[in-house]
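Next up is a structure, given as structure tokens.
Removed from the display is one protein chain of the complex; every other protein chain stays in position.
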Amino acid sequence: MKKTFAAILGATMMTAPMAYAADWPTRPLTMVIGFAPGGSTDIQGRVLANVMEEFLGQPVNVVNQPGGGSAVAFTRLKNTEPDGYTFLFGGTTALTFTPIITPVEYEIDDFEYLAAVAIGQNAIVTSAEQPFSTFDEIIAHGRDNPMTYAQQTPLDEAIIRAIADQEGLDLAIVPTGGGGGMAPLVLGREVDFAYSGGTHAQYTPTGEMNVAAFMSAERSPFYPEVPTLMELGYDYSIEDYRTIIVPAGTPEDVKERLMAAAEYASESQAFKDITEGNTFFPVVYIGQEEMEANVRRIRAATEEVMAD
Amino acid sequence: MNFSAVGAAVSEALTLASFIGIGGGVLLGYIVGVIPGLSRSVAISIAIPMTFYMSPFIAISFLIGLSKGTAAGSAVSAILLNAPGEASSAATALDGYPMAKQGKPKTALQIGLIASVLGDILATIILIFVAIPFARVALLFGPYEMAAILAFALVFIAGLSGGNIFKGLAAGGLGIFLGTIGLDNQTGLPRLTFGYTELMDGMPLIAVAIGTLALSEMFVQSEKLRYDRANMSVALKKDSTDRITWPIFRNILPTILRGTGVGTFVGALPGLGPSVGSFMSYGMAQKAAKDPETFGKGNPKGIAASESADNAVIPAALIPLFGLGIPGNVSAALLIGAFAIHGITVGPLLLRDNPELLYSIFAGMILASVIMLALGWFGLMFFAQITRVPPHVVIPIVIFFCLAGMMLQGYGTFGLIILMAFALLGYLMKKYDYSFVTFLVAFIITPMLELNLRQSIILSRGNVAILLDRPIALIFIACTALALITLIIRTFRTDKAAAGAPTSE
Partner (left out) sequence: MPRSDFWSGLAVAGFGLLALLWMIPNYAGTNPFARMPPGLVPSIGAWAMVICGGIIAAKGLIQMLRAGHAPFTADLHWGAVAWAAWPFAYVAVAIWFMSFIKITWFGAFLIGGMLVLLGERRWWMILGCSVVPVVLLYILSVYMMRTGVV
């Protein structure tokens, strides 16, 4: 992730496979979501399931298997029959990050990464009532004042801690219980700045929150004027792809069918409307070859950051 | 308020389609709530795919109606079977079940229903007229205040457990210990998970609640079948005195109002949730009563306090949701997802961009309460018949639904084993008179308390003087200290009293 990643276009040009087993699937499919109902992955997954159902001609049932940020769902997916009837939809963090700090019973090679349909957003936000709004202003303010930061994952904490050390900030970092716990801390100005995995989307239009910088590898199409950390000269980023994942060993023609369904969904207006309009995740289509490489590249880079 | 918008909104809320949608939501929620083992999250997962085919207004009113229905419905199984479907109804069972056993099941159900509906309507009215402009008040409650309130709730509810106070505290200690299992919320490193991936998010609350509340009760009752078969069922007589009367209503009305107030306060603060609300309200009713010793033995005020607060939390949790975009509890977080599927971003934007929809939702919520009253009143006649079913028939069916409920939520075999372990624990606690209420509340509160305490300590950088700028936190710290002192004094008093005579059991 130390290089800017410029191949989304290339990926969309990778054409869908020519021939597939048109008779697959013959029975209902199961889409596993590694989070409880109601979160952004769940919303996207349910809409995706509806659209894939149109393409595949069989019901796609959604099953929530919450626990350990999808680690439970991946552990179970590893042990299911690799026939394509059970697949997982979700972010890749449980593969690129969780195994580094926690002992888990699966590895990257246990799965195949068929298609990414949306890109996760990782922003650094502040309250609009603070005397600073851009990331440079935060750093400048922090050189003279003690600052506080609200983290959501150990990864964003590690990055911010490294930047704080580099810039000589006196920074206290507090844990939050996810996006819902972050918002009151920022709005109530209990903390100076915070990590947001998408929650900011509903506070920036009212002007209550400012996005100071993106931790993602690329600027968000929804905030084109906000720079990424890498553009600001800090060599860190967090990448997360919402991907369709099957156990390793799934037959070739089945995978092609699923990828075609994913590509169909990525072009569907309903999926785009909800994913971009409500969860503020840009919709993309990234095929298997590139996703396999992405997952391994992100893992290697994350290991480097966490080793610091 | 824009009156033409309100008029249009109300007229939309009163169409036949919305009537069917909201009524269907309340009915579905009520039925799911009545079945022990199936909880609100099952109801909402049933509902989300159904709402794909509804208009946004109907979909959302349907979901809110559903939440209200489950809150009211879970009182039925709490009162008639002593098997509450959710932790928040556990306080209802404390007085509801004894009352039903005393031959007044209909009165108990009616009190529960009226308290639910009143708590609900009043909290909805507060939500509409007062709360949204003042939603920002919730931001005054930062980590310091939340930690102080949670500590107060923990000590206050621990003081509720009648009987042996040491047994209550021991149960609370177990709840605290088990509540800390799971990934450390800062480092993400496993804590007390013993290497099980399934425990990374902690002991699943659903397994703990269903296990200690509903499933364990089935084992207790199946044991009783051996000794007390003849007296087990709640007798439903053709008794014309078994109904709520005006004096009873007048007697419980102040309790309902207090319960609504507690529920609204708890709901408006993000993160506390309905179980804290219903137990706080129950405790306050007991403290305020002239006859505190009758609580737990079928006092109508106990049912009224718990149910009014449980239901008031649901509309009140929408205060921070609509005002600030922050979900007040898990059900409100589920609603955000449901809103999003319909292309609506909840939060302050809704009031600005789509006020008509918001007013329609309010009208729909009031309609849902009215439907709930009607449905509950007639449903009561039907559900009261459950008491005619002998317990040996009820037990296997409830056990089946407890197991099925865990599978429906996708917890798998590991979840079932945890469910079973907590059923055994609940059985032993009931048998040896350890307060499972204290256990459950400690289990629910501990993770929130630890997070807020940790945030406070880090943000203050260890400087206690920061509390001087935090009057609300100071008040609650004082209350906690007071509750703690009363608890200790009471402990020694009961100790002295018990030293003479053997402990009552």
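Letters A and B mark the chains as written, and numbering starts fresh at 1 in each.
Note that a residue touches a chain if its C-beta (ideal position, glycine included) is under 8 Å from a C-beta of that chain, and two chains touch if they have at least 3 such contacts.
Values in this document were obtained by computation on a predicted structure and should not be read as measured data.
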Touch with the omitted chain, as defined above, among B:Ala8, B:Met50 or B:Ile386: B:Met50
Touching residue (missing chain; options B:Thr51, B:Thr124 or B:Thr193): B:Thr193
Of B:Ala289, B:Ile417 or B:Cys479, the one touching the omitted chain in the full complex: B:Ile417
Among B:Arg243, B:Lys287, B:His392 or B:Arg490, residue touching the chain not depicted: B:His392
Absent-chain interface as seen on chain A, which is shown: 28, 30, 59, 61-63, 173
Residues of chain B in contact with the chain not shown: 42, 45-46, 49-50, 164, 166-167, 169-170, 172-180, 184, 186-187, 189-194, 215, 218-219, 222-223, 225-226, 392-393, 395-397, 399-401, 403-404, 407-408, 410, 413, 416-417, 420, 423-424, 427-428, 432, 434, 442, 446, 450, 453-454, 457-458, 462, 502-503, 505
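Just so we're on the same page, only the chains that are shown with their structure count from here on.
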Sites on chain A touched by chain B in the complex: 36-40, 42-43, 46-47, 50, 62-69, 71-72, 75-76, 98, 101-105, 146, 148, 151, 153-154, 157, 172-177, 180-181, 183-185, 187-188, 190-191, 201-203, 205-206, 208, 273-274, 277-279
Chain B - residues contacting chain A, complex: 41, 44-45, 48-49, 52, 138-143, 183, 185-190, 195, 197-198, 200-201, 204, 270-271, 320, 324-327, 333-338, 340-341, 343-349, 352, 409-410, 412, 448, 451, 454-455, 458-459, 461
